[in-house]
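A single protein chain has been omitted; all remaining protein chains appear in their positions.
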Amino acid sequence: MNVMEGTPYALPGATREHEELTRTWAPASGLLRWFRQVDHLIIGRRFIITAFIWFALGGLLAGLMRLQLAVPENTVLSNDQYNQVFTVHGITMMFLFAVPIMEAMAVFIIPLMIGTRALAFPRANAYAYYMLLFGGMMVYTALFLNMAPDAGWFNYPPLSGPAFSAGKRVDIWAELVNFTEISALTVAVEIIVTIFRQRAPGMSINRMPLYVWAMLVTSFMIVFAMPAVMVASNFIGLDRLVGTHFFNAAEGGDALLWQHLFWFFGHPEVYIIFIPALGMVSSIVSVFCRRPVFGYTAMVLSLVATAFIGFGLWVHDMFATGLPQSGESFFTAASMMIAIPSGVQIFCWIATIWLGKPSFRPPFLFVVGFIAIFVIGGLSGVMVASVPLDLQLHDTFFVVAHLHYVLIGGSLFPLLGAVFYWFPKMTGRMMNERAGHVSFWLVFAGFNLTFFPMHKLGLIGMPRRIYTYLPETGWGPLNLLSTAGAGVLALGMLVYFGNALVSMRRGALAGADPWGGATLEWATASPPPAYKFLHLPVVHGREPLWEGPENAPVVTGVSTKKREVLITRTLDAEPDHLYVYPGPTVWPFLAAVTTGSMLVAGLFTPWAFAIGTAALLVFMTGWFWPTTKKKEGEAPPNEGAAAA
Amino acid sequence: MKRLLAAALALIAILSSCEREERRFREMPAAAARNNTKRLVSLVPGPYTPDVRVREPYGYNAYAIAEGKRLFTWYNCTGCHANGGGGMGPPLMDSRWIYGSDPENIYATIVEGRPNGMPSFRGKVPEYQVWQLVAYVRSLSGNVPRDAATGRNDHMQVRTQEQSLPDLVPEKEPARQP
Amino acid sequence: MSERATIDVSALPDHGFGSRSVMWWATVLVILIEATVFVATITSYFYLQGNEAAWPPPDTPLPGLEWPTVNTIILLVSLLPNQFVKAAAEKMELRKVQIGMIVADLIAIGFVAVRVLEFAHLNVRWDSSAYGSITWTLLGFHTFHLVTDLFDSIVLTVLMFTRHGREPKRFVDASENCFYWYFVVLSWLPIYAVLYWAPRIL
Partner (left out) sequence: MTLAMLSGRGIQSALEPAGEHAERIASLWDVFLGVSAVVYVLVIAFLFLALFRRRREDSADRSRSAFLAVSISTVLTTLVLFGLLVSSIVTGRRLAQMPAHALSVTVTGRQWWWQVDYESADPSKRVTSANELTIPAGVPVRVQLQSSDVVHSFWVPNLHGKQDLIPGHENAILLEASRPGVYRGQCAEFCGYQHAKMALWVNVLDPKDYERWIAAERATSRIPATPEQRKGQEIFMSSPCPLCHNIQGTDASGRTGPDLTHIASRRSIAAATLPNNRGNLAGWILDPQHVKPGSFMPPMVLEQGELEPLLTYLESLR
């Protein structure tokens, strides 16, 4: 008997198919299996765990900062250490955690949710994972070697330039950006292609789940935003390594060029982190209120509008640099306008809750917490969008509070809810509900206790990124309160992740669909078999599992002897052709090792890039060389150029 | 054996990057001392042996070399040596050393001064800053590891950055007596 | 339940050209990413130019115009074999694809050779001013993706002569490779205009 028995799209008595598919899609085995996996479930799980490890380390650094700032003139950290710690905290959370975790969740969930057997370009996906892993390892090795970047995650020249940052610290920043952006861009391409070409028959573009929409929009934002920061990081790398003058005012360079390039990436980055979370919220609200999200079209349009406006407000981070006033008014208007689509989504969720029957399971609690916190972040966002107010608030703890309300409230809360929600799909077991409630209340209380006082600290003059402050500033008591809150927050996180770790082994068995979900990932076993769906589903609506899946047709005729996936048309998802994906291989790992070595050696000599590119091309040839007569490579060589 | 080798290599990498990246803001009193506490005897038979207590503490410290670069301008070394190319004073970026390329010799040159124009900075520049200057001056002729040398500065460019300067083999110095 | 409706897809083809193929989509996205890189770099070029009273800065000669112009012509010529290969690949005519790809590769190698001369005639060093930096970087970026694509094309050409060359997928690859080459050529035109004509006209 097979694990798919009883799932809605499995034809009964398909034991032979089950056995053949299991053999065909078997993950890598043998001594080197860890380096050869390409399946999106395995890579996705690793991606998620790795990103959460970086999150834990970044959180520890945050704890160190809170300890240092707890009282005036504290000496937990020296100024040199503090600068490294706050910089690494920032780059960890932005580059190593936030974007990767959102992509990692999608790598795991999206193919299941749209009813296909694999993520497009499985080997590139493995490569992207190793790049994230190596990038994080590089930064934390550097931190232990006292050579972590120390010019802030925003890394403004001239401070980050060769004249004011000695040694190789800032170069680590520049290389990390290359690591993480290669990873992020690769995954973005995979996700877009998967969503466009591999949806189950019948899932036309107006029937895609909102989470799929959110990831589609996010991936496009990544495609357009990340190149700007790669250009910037290469500029600063060249300035530091071979003496170019992009940011040297005396030779025609300009420090503001950096700020434009960086924030052209940096502001969309916030929405790249936030939009997937909106998708998660929609999934959770819908399931736990037992009805479709109210206003599907409005939700989709809001996502798209957010993405577009998100590219129009980068100067919002540069109001104090003395730019022309008319320009500033435009960016104020754009920054305020982006509140409208966010508002529409909040209203639609409240309407959904109103119309539905909410049940207060932990994932839903995290969503309620999200709304309560995120609205504060949104409102303080409207405040910093106003030029006059921003002149006072910019670069103070008010902004620290604002961005944590937006990023923790807007992204981490939905993410914690989503992990709770999809945990059974990932592990086959449920997380403990009671511990889930406890962790929610601890995180919620701890978060507000930590970050709400920071609004006030900013207003009474506390700038960001200071390693200490004088007693007579009067900032002591609120900082102490904030540090205490950080303790509660950390405790809540411990409970949450402890719960996850214990439940992984001992949680109650979940079954295919523990929550009564609406979307296709709940139509397969938990955890899903390597081939995901015994028969590919055909869908007729936005909530296929709520619309009588037993009566829906299924797809037959996809080969059980090859790793064949069904390619469907972009808009209406009509079956188009069949395509064979490759099996386990070690090449992505080798290519990632080569890329990583090239980037690390590039800290020291520009020749590393010439030699590294040559080596990489050789590896890519091995990667794309067709393996056997029957199994074929998936990508033509120009994929190689992309990854290089 | 292999593992041992790998561990040894890793350790070397760790130690060297620690050395390179350290920021020593607050030097021990010995290094911060004013170097006018001891007088050298002006007449020494045989080749000159400078009196040096600390032996080149900053040869592989990127921060100290960068500080040396800053002080090179701040203390107006550029007035005579220009940006290393030389002017009223001898150039510092070539392989020719009148008084020797060893850190101790350069230290002595700065602290003691030299005939024909090099003033003595005894008592004017704190000990550790002299050593920072020594490290920087040596970097001008490619005598410090390239990964610790400074990059370009933020002013008009007069020459290639220190990092990219070619390594110069110093001219043979007379063998020193023990 | 055994009467459940099914959609049998076993008759569907195992490849598709153009926008039907997943590779085409990946190529388009890669092109979008690289185009964004070029746009960001060209925008930086004009941003830096806006800061300077003279461009190129005083005492810096203009970049040599001969070699890049020769190169532009070579690149435009390369479109002919490129289109020939693309058409042949979509009709799965192996011999034509093989010949066309060899010709296209030879032209591209010629282009890279002339590119070396272009660098030699930029008349500025990357570390002498921001003008030099952005000029070298922009030309460097284009050269980088030119060289990688040339290498890929050569590998694919070799593949076309092996037993793998007959697989339909190889023809899809060849077609996508030509598609990408269009981008290499078309992205060169604005870069050529910026690097060699902007300092003369603007």
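Per-chain residue numbering starts at 1, and chain names A, B and C are given in the order in which the chains are listed.
The definition used in the following text is that contacts are C-beta pairs under 8 Å (C-beta built on N, C-alpha and C of every residue); 3 or more make two chains touch, one makes a residue touch a chain.
Quantities reported herein were computed from a predicted structural model and do not represent experimental measurements.
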Q: Would you mind listing the shown chains in contact with the chain that isn't displayed?
A: A, B
Q) With respect to the chain omitted from the figure, which of A:Leu355, A:Leu494, A:Leu571 or A:Ala610 is a touching residue? A) A:Leu355
**Q.** Residue touching the undisplayed chain, where the options are B:Arg23, B:Lys69, B:Arg138 or B:Arg152
**A.** B:Arg23
**Q.** Of A:His437, A:Lys456 or A:His540, the residue in touch with the unshown chain
**A.** A:Lys456
Q: Kindly state which of the options A:Leu67, A:Ile205, A:Val382 or A:Met504 is in contact with the chain not pictured.
A: A:Val382
**Q.** Residues belonging to chain B that touch the chain removed from view
**A.** 23, 25-27, 29, 32-34, 70, 74-75, 123-126, 128-129, 154
**Q.** For chain A, the residues touching the chain missing from this view
**A.** 78-80, 83, 151-152, 156, 158-159, 163-164, 249-250, 253-256, 294-295, 298, 320-322, 325, 328-329, 332-333, 336-337, 339-340, 343-344, 346-348, 350-351, 353-355, 357-358, 368, 371-372, 375-376, 379-380, 382-383, 385-396, 452-453, 455-456, 459-461, 463-470, 472-475, 478
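Assume only the chains that are shown with their structure count from here on.
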Q: Counting only chain pairs that touch, give me the topology of the graph as line, ring, star, complete or other.
A: complete
Q: Measure off the straight-line distance from the CA centroid of chain A to the CA centroid of chain C, and report it in whole Å.
A: 31
Q. Got the chain C residues that touch at least 2 other chains?
A. 127-129
Q.
By the touch rule stated above, which residues of chain B touch at least two different other chains?
A. 152, 157, 160-161, 164
(Q) Can you tell me which positions in chain B touch chain C when the two form their complex? (A) 152, 157, 160-161, 164
**Q.** Residues on chain C engaged by chain B in the complex (per definition of touch)
**A.** 127-129
Q) Given the complex with chain C, which residues does chain A contribute to the contact? A) 11-12, 120-121, 185, 188-189, 192-193, 196-198, 201, 223-224, 226-228, 230-231, 234-235, 238-239, 242-246, 248, 251-254, 257, 260-261, 264, 535, 538, 550, 552-559, 564, 566-567, 569-570, 575-580, 613, 617, 620-621, 624-626, 629, 632-642, 644
